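With one protein chain held back, the other chains of the complex are shown just where they sit.
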Amino acid sequence: MTLQSLDIVRRSATTTPSPRARGAHTGEVAKLIDVSKCIGCKACQVACMEWNDLRDEIGTCSGHYDNPADLSAQSWTLMRFTEYENPDSGHLEWLIRKDGCMHCAHPGCLEACPSPGAIVKYANGIVDFHEEHCIGCGYCITGCPFNIPRISRKDGKAYKCTLCSDRVAVGLEPACVKTCPTGAIVFGSKDDMKQHAAERIEDLKSRGFANAGLYDPAGVGGTHVMYVLHHADQPQLYANLPAQPKIGAMVGLWKGAAKPVALLAMAATILAGFLHYIGIGPNETDERDEEAARRELEKPS
Amino acid sequence: MTNHWVDIKNADLVLIMGGNAAEAHPCGFKWVTEAKAHNKAKLIVVDPRFTRSASVADHYLPIRTGTDIVFLGGLIRYLLENDKIQREYVVNYTDLSFIVKDAFAFEGGLYSGYDADKRRYDKSSWDYELGADGYVRTDPTLTDPRCVYNLLKQHYARYTPEMVERVCGTPKDKTLPIWDLIASTATPTRAMTIMYALGWTQHSIGSQMIRTGAMVQLLLGNIGIAGGGMNALRGHSNIQGLTDLGLMSNLLTGYMTLPNEAEQDYDAYIAARALKPLRPNQLSYWQNYRKFFVSFMKAWWGDAATADNHWGYDYLPKLDKPYDMLQTFELMRQGKVNGYICQGFNPLAAAPNKAKMDASLAQLKYLVIMDPLATETSEFWRNAGEHNDVDPSKIQTEVFRLPTTCFAEEDGSLTNSSRWLQWHWKGANPPGEARSDLEIMGALFVRLRALYAKEGGTFPDPITKLSWPYAQPESPSAEELAKEYSGYALKDLADPKDPAKITRKAGEQLAGFAELRDDGSTASGCWIFCGAWGPTGNLMARRDNADPTGIGQTINWAWAWPANRRVLYNRASCDPAGAPFDPARVLVRWNGSAWIGADVPDYKADENPDLGMGPFIMNPEGVARFFARGAMAEGPFPEHYEPFETPLASNPLNPDQPLALNNPAARVFADDRAAFGKADAFPHVATTYRLTEHFHYWTKHCRLNAIIQPEQFVEIGEALANEIGIATGARVKVSSNRGHITAVAMVTKRIKPLTIEGKTVHTVGIPIHWGFTGVAKAGFLANTLTPVVGDGNSQTPEFKSFLVKVEKA
Amino acid sequence: MADLTRRQFLKVTGATLVGSSLALMGFSPTPALAEVRQFKLARATETRNTCPYCSVACGVLMYSLGDGAKNAQPSIFHIEGDPDHPVNRGTLCPKGAALVDFIHSPNRLQHPEYRAPGSDTWQRISWDDALERIAKLMKADRDANFVEKTADGRTVNRWLTTGMLAASASSNEVGYLTHKVARSLGLLAFDNQARV
Partner (left out) sequence: MNASREIVRYTAPTRINHWLVAIGFVLAALSGLALFHPALFWLSHLFGGGPWTRILHPFIGLFMFIVFVLLALKVGRDNRMQAADWTWLRHARDVVANREQDLPEVGRYNAGQKLLYFLIVLCLLVLLLSGLVIWRAYFSLYFSIGLVRLASVLHAIAATVLVCAIIVHIYAAIWVKGSLRAMTRGTVTPGWAWKHHRAWFREVARGAAKPRT
């Protein structure tokens, strides 16, 4: 069944493979966020809300530039600002990271999701939530190594960046990519993005950022949203970007081994009982037992 | 901008100072990131705050607000002392070799001719020495002690790196490497661009700051070349166009000026503006002033403008003094103004000292607002609690609020910072009963004209005789008006060289201002826009983005004034013989018979360069001026004066002259002077600015912008926060001598205290954008705090430097 | 099968033991035909415009409801950057990207309003009444205070008791017409936002 405008290669809570004879017409795509070019203007936040018809609450100022304060069902991307005094250069650096779904090759959310087809991964690498199938359990939040999905208070369903799958499906770039004034966010095939990143890293190294590098963490099989970081050796500087994200061991256990083992255990228990019944048979109380009981009861105490 | 947005990508070095391009112009700033990524350019940011621009800069230097002339003056000294100037450029294309009058002098912070009572200069000594031939005397060897080069050197000798550190707070050891980097662009093959905005203009010495930056660029040979220039980043979408169209108290269209009341004689008025060349064979393009003026008057008064009535010269009001915004509000406060019309402008929010604004507006009999949004000005009479604590019953002003269309609901053109006129199209109808400004101005004028025709009245002629040829008089169309300001022939125009040949038939649109005549046979409402709607149609609507040379010229995209020229002074990108200084970035060049290239030459198109015509064709000298002559109020060379509210007791550059503490030529009204605060009561230096999330006072009405920056805050450094004992997110009260605001404190490492003259000076950042209308959280108008004093030349208020006190709320 | 991870393989082999048999019994989960959101601009009318905020003058594309047919009322529901524009090349800053919320701001003025002296409220007024009253007020003030000549006999023809601030974002055509009208009346206290 391939009615989808983007072919699905993985579905949540589905144990058989999806149809996958066809590849993605675009190949694997990726969004590259060059943190060194980002001015934190939040155009991406606005373009995201505007395109996706979302409007978050009008909050308050908490004494930081981060607004809204956190990701939400209405804010699928968010600039996180960190003022960092570099001990080596003595310079102040204003590190601004666009947070949002990383579109992992091995998505923890999809792994964790119990509802068939609520989370899918397309052949082009996009990991998408289909809220009509979402049951609102929040397992995706539990499964995500980047703490991205959020449950809406309006409908109890989980939301996150779709990488504008509706735009990509018709051959456009995501809204945040298109709007980014400085070109800090670029989009294309994953290979092209890696090449672009390599050029940027070379430029950054020439400007004294010896540890500039690409963030495409292997722990989740690589991501379809990647960062160019000036300090790739310390990703946690950027508002706690995980240094080595991976699907947590607990999630692996819970969603991996535990599932078949548990079912097997239950099945085995049933089977054991059944075989016991067949092999040994019931433990019945017969007339002799009643007789024995009667004798005892009639015995004067 | 002398250059344009895309051209920034050609720069080798970008200096952002007096502005925060990343914050206020993110999409234009992309060309800085392009220059960095693909031209290996370096970015330098000099700012009191570590801004969003600084966050992606290679080098950041802190500076005390209002002291940019000291920093740049120091840089000029550094370039001159170390001979890091592009000599061929400055000798041929600037006035460095010109000899200045002996009477010109500078002493103790004041130039010759100062009248302390009038706070004004007699500028007669501020001029060049003329030779017997009537032309300026020059010394191309630059050895004459009275040549501009030596005077300049002498003037900035005091601007040492030590002085820079004392006044600006910028450490010498950090400054010198940056100056060295800037000096590297003195070679013909390296270009630096300077990007500035209101961080320079909004000072009492703002115009002079900009001049100092321009002087640096001239010394380095960076004006007129690709990737160079002095690039003013205008704040609003059509500030450029509205200024080009002369919507200022003293202007007519195309930078023609209104007559003063002393100029009763029409020919004298023209002669004073049609400047004769000061050097041999200079174009001095303003010599054509009469053609521009007559064509303009024909566009406005049509047949009523005749040679006999001097083309309606007396229909124009004549000035006795400037009537800029600050002057008008002063008159309003004094009860001398009865009516006021605000068309898409929110002065209660945008003008300094809100308390004065409230008091002034309350003096009006009537106020008319035309706006798409509910502005604070339109509701100045409404009590909005602490944010606008007024008593409506005591305000007797009649207020009319007329709803207008917004950009999406109208056709027309806007002129951007690059001087491009771009046409846009209507996409929807306005909400409710809203009408376009054209309909409102049209209907209002038609009513006034009818009233004067019916009832008569005072001097009705300029009204009743105003040319009004529009198909729907109450609703002139954008197309009709564009054709009118561009210009058309009123009669068949004959070729001056061959009278039998008709070059333009009556009624035909003109291709450019070269076709304008001073005999009443052409009409052009704005000469610099002439050709925007030419004989081939509306060039502003062109959308060919081809860039054949790859240097970003796209000359068939829309239309740029003047004459579709994209880089001003581009002749200066070539050496005197007409060969490009940098063969890799050719804008124009002389091919032996004509000037050709990627841009429209800013020069006489067939002028042989050997004839010595200078590249600065609007100046009668033909060259750029270091010595401003009488053009500036404060003096021919920029001198540093402290802001009117300064943390210092004296001007370190002129410590013994109290008159030289602040701009001696700035106009200050008595009540405004009385409202200035002193450093003992208001010890912190404040500066106001925009945030990238908002546009002025508009986007607080937009939900999306309110979401990403919902509530008013002020930025203070960690040191000051510790001093007053608050943490980020706490509320603080910020007071000036004019009022106070309370806001959330954003405590940041990005603002550091500076050591000025041995004392610690804290900077407080006050973003504007909040007010008592809008969907964002209500807040105080930032201009509650700001002082009323303008730049000595432009009267732009000093929003960027004033004194406040910050305390726990 | 290259993408099949070990974990998946385990699931496939181990757990479908139970699952597949149940599926055979007719308990198969609903086939979820996940489909991306429909592309919302497919046939919307596209109109070119210029961002009204700063002076970069980014090209914008406005998308409105309907195809321009007479019976369709256009309403702009989406705006994004014009990729052909040489300066912004499709990009928009956070203000430009939010333009649709300016057009539909709840604070857009809908009809002419009048605030009487001393009043604390607006009252609705018709265009005709508003323009008529404004024109009369202006004429009365001009006729009373217009200065044709100074005391020393100079012709000055100026009107100083009414002033005007023109906009910063109105079109050249509006600016030109406004200037023409203002100066023909003799206004000198006439400025635009370039001053501030």
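Here are a few things to note about the model shown:
As written, the chain order gives the labels A, B and C, with residue 1 at the start of each chain.
Throughout what follows, a contact is a pair of C-beta atoms (placed from the backbone, for glycine too) under 8 Å apart; a residue touches a chain by one contact, two chains touch by 3 or more.
Just so it is clear, the model here is predicted, and its values are computed rather than measured.
Of the candidate positions A:Ile151, A:Ala169 or A:Ala184, contact with the hidden chain is made by A:Ile151. Looking at chain A, the residues touching the absent chain are 12-15, 114-116, 118, 133-139, 141-142, 144, 147, 151, 156, 248, 250-251, 253-254, 258-259, 261-263, 265-266, 269-270, 273, 276-277, 280-294, 296-298, 301.
The rule is simple: only the chains that are shown with their structure count from here on.
The chain with its Cα centroid farthest from the Cα centroid of chain C is A. Centres computed as Cα averages put chain B at a distance of 26 Å from chain C.
Centroids built from CA atoms put chain C at 36 Å from chain A. Of all residues in chain B, those touching 2 or more other chains are 26-27, 30, 692-693, 703-705, 708, 775, listed in ascending order.
Counting only residues that touch two or more partner chains, chain A has 41-43, 45-46, 50, 181, 183. Contact residues of chain A toward chain B in the complex are 36-43, 45-46, 49-50, 55-65, 67-68, 75, 83, 85, 91-94, 96, 181-184, 199-200, 203, 206-207.
Within the complex formed with chain A, the residues of chain C that make contact are 1, 3-5, 7-8, 10-12, 14-19, 29-40, 78-81, 83, 88, 90-94, 96-98, 100-101.
On chain C, the positions that touch chain B within their shared complex are 45, 47-59, 62, 64, 73-76, 81, 84-89, 91-99, 101-103, 105-120, 122, 125, 127, 130-139, 141-143, 145-146, 148, 150, 154-196.
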